[in-house]
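One structure is given below, represented as structure tokens, and several questions about it will come after.
Heads up, one of the protein chains got dropped from this complex, but the rest are sitting where they should.
Up next, subunit A:
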């Protein structure tokens, strides 16, 4: 493609836009519960929006709207036609469209959470959609699950093991889960939660805050020559005023000028 002309209308540019955080994991492990917890914990300090990927209709989006943890308008639902993993990994067009629509309507934002539909242990987010990803397991699936591995468990930026309150009931040994997860994750962090008992999931919220701050520090410049593959680390320069520059080019497709409601 023509390196001669500035092609920032087409190339996703991480500069000056919100961090996109994917939350994936098996069915029912607590992804929506964790998303709600993050909205509760971070809603005051960060500018947020959420995209849900529902299996059926708009169940998760409706739950979040009812929970009153975030302005309902800032929650968009994407439908995935039987294939939740396709929508976050192989064909991310609908999710990107939803994320960018939210950023255009409510931007500048600090954090956009994309909750995947419940899927299997191999479902991970494309780097084209999520800048960072959390994989959520729960203890009721059995303490063997971390040992089974799979890309979600091994490569996610954060592994959350939820529903610790159920451990005694299902006979899950948390130390086994912790040891097995550490063995396959090469030092990447693991956090245990019970969103039921602790509705703001403080430890996870703290991790997310750190990631968002690091992201903002690296990318607060709206990059002036946004063609080519602008990698985070290559452009970690000191920024001047983050707010002012972020506003103008909050979307990777600034020339797109779409003007409508979310999908």
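In this section, a residue touches a chain if its C-beta (ideal position, glycine included) is under 8 Å from a C-beta of that chain, and two chains touch if they have at least 3 such contacts; residues count from 1.
To be clear about the criterion, contacts and distances are computed from a predicted model.
As stated in its UniProt record, the chain not included in the shown complex is "Urease accessory protein UreF", which appears among "DNA polymerase IV", "Aspartate carbamoyltransferase", "L-serine dehydratase" or "Urease accessory protein UreF".
Of the listed positions A:39, A:92, A:123 or A:139, the one in contact with the omitted chain in the full complex is A:92.
On the side of subunit A, the interface with the absent chain consists of residues 1-2, 5, 7, 9-11, 55-57, 78-83, 86-87, 90-94, 96-97, 253, 255-260, 263, using the contact rule stated above.
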